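Only one protein chain is missing from this complex, and each of the others stays in its spot.
And now, chain A:
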Amino acid sequence: TACCFFSYYFKEPSFISYVIEGKELTKEEKQRLRKEKKQQKKGKEKKDASLPQVSVAETAAPASQLKAERRARQEAERTSKQSKKGDTGQPATTIVKRLPEHIQVDDPDVLKKLAKKLERQQIPRRLDYGYKVSLFSHLLQYSRKAPLTQQLSIPSAVIHPAIVRLGLQYSQGIVAGSNARSIALLHAFKQVISDYTTPSNEELSRDLVNKLKPYISFLNQCRPLSASMGNAIKYIKKEISNIPSQFKEDDAKKKLLNCIECFIEEKIVLAAKAIAKSSIEKINDGDVILVYGCSSLVNHILCEAFEKGRKFRVIVVDSRPRLEGREALRRLVQKGISCTYVLISAVSYILPEVSKVFLGAHALLANGYVMSRVGTSQIALVAKAFNVPVLVCCETYKFCERVQTDSFVSNELDDPDDLIVTRKGETQLKDWQQVPRLGLLNLVYDVTPPDFVDLVITDLGMIPCTSVPVVLRVKNVDLL
């Protein structure tokens, strides 16, 4: 099976004949693959035909012998590398921060490393689509018409079906919004954990984490992970590794499922309730509140305030191509709140009427910047110019340790074909790829500096934007 895997992967994906090998490689086979590659590099010739016989012969060797061999080889390689580097190597004390791979797409070495990692995990790689604007050529850009499932086998054997379903829903936009994505992710993880059985000679605490890694890579390929999802994954991994080894499998699984439910209950549901309670104090009768796009938290706050009897009206600002404001408008009007709907180009016209701006956040960065849907910083800027208070609502689990001061370095590029619109039967941008030097840019996120944000309402209370690092520090202390 190992040789089939090699030949299948390196051909181009085409629906007619090529399929990723469905069976999962066992740990022994994976080790063997790695050994093979190293030996090939050294110039030894190993014919493919001999592989199956080799694997049959070597399964007889006990695991400890293989481990000893591996350790010896690693030592030898390490010493040879050290001698090669000599004086030119960096001193061991400096910490080199590694940039994540998904924002270094124009660097071929990083791409190679990423391809190798995906190959090891048996995840197909999604290909870039279309011409990218040069300022953003370091980011990935996918087409919705080429889903990752094209390259997977049906039925998916390597990746759990719940994760495949989730990945599809992410890439098609059926599950969108920071909270929804995290909840859906945790739901899928619950199914994975329920269906998981510990293989013999393995511990649940270590093996389950290794099982989750390819799933997370797969979801990353479908749509780059959000900060909230990243924090949820960190939490889960910590909980899994903290499972004491004497726990029986059923008890361990029950405990993990319980942890997930607690996380959702505390960090998302109860946090929303707490934030709603705090923000009702800030909403007065006769207020005109401006909201942008569709933030589940802001909608929740407004609906709660309306139920508690506050009299206010809402102006929903929307922007192309996502036009998420329509969904927010529907939810608010369904409750009975009187709403006005404008596009973002009209925001400076209606701001004189507005008394407060409520914004949702995708993540809050460690230097106090707010990362949210593209257009948010524009609204905050114009509101500042008009002296209208801007309140950002965000749960603490979305706080992120990243530092960013601009929207270029780390962002997400959505499908450029979303920008194409057909009016009266004419599609002007139908052949945009043929026009030289024309790039369609569909950004998803932008960052708002803390000078424009007056207050951040979290489940810990109402804090100024600059107190975010304090919260993060406190959170880290808690985790330790």
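One rule holds in what follows: a residue touches a chain if its C-beta (ideal position, glycine included) is under 8 Å from a C-beta of that chain, and two chains touch if they have at least 3 such contacts; residues count from 1.
Following the convention adopted for this analysis, contacts and distances are computed from a predicted model.
Engineer: Can you pick, from "DNA-directed RNA polymerases I and III subunit RPAC1", "AP complex subunit sigma", "NADH-ubiquinone oxidoreductase chain 5" or "Translation initiation factor eIF2B subunit gamma", the UniProt protein name of the chain not displayed?
Structural biologist: Options "DNA-directed RNA polymerases I and III subunit RPAC1", "AP complex subunit sigma", "NADH-ubiquinone oxidoreductase chain 5" or "Translation initiation factor eIF2B subunit gamma" considered; the missing chain's recorded name is "Translation initiation factor eIF2B subunit gamma".
Engineer: Which candidate, A:Arg330, A:Lys430 or A:Arg473, sits in contact with the chain we can't see?
Structural biologist: The one listed residue touching the chain not shown is A:Arg330.
Engineer: Of the listed residues A:Val110, A:Ile123, A:Leu140 or A:Ala184, which contacts the missing chain in the full complex?
Structural biologist: A:Ala184
Engineer: Which is it among A:Gln31, A:Thr149 or A:Thr340 that touches the chain not included here?
Structural biologist: A:Thr149
Engineer: If the missing chain were put back, which residues of chain A would it touch?
Structural biologist: Touching the missing chain: residues 15-17, 19-20, 22, 147, 149-150, 152-157, 161, 164-165, 168-169, 172-177, 179-181, 183-184, 186-187, 190-191, 194, 264, 269, 293-294, 296, 324, 326-328, 330, 333-334.
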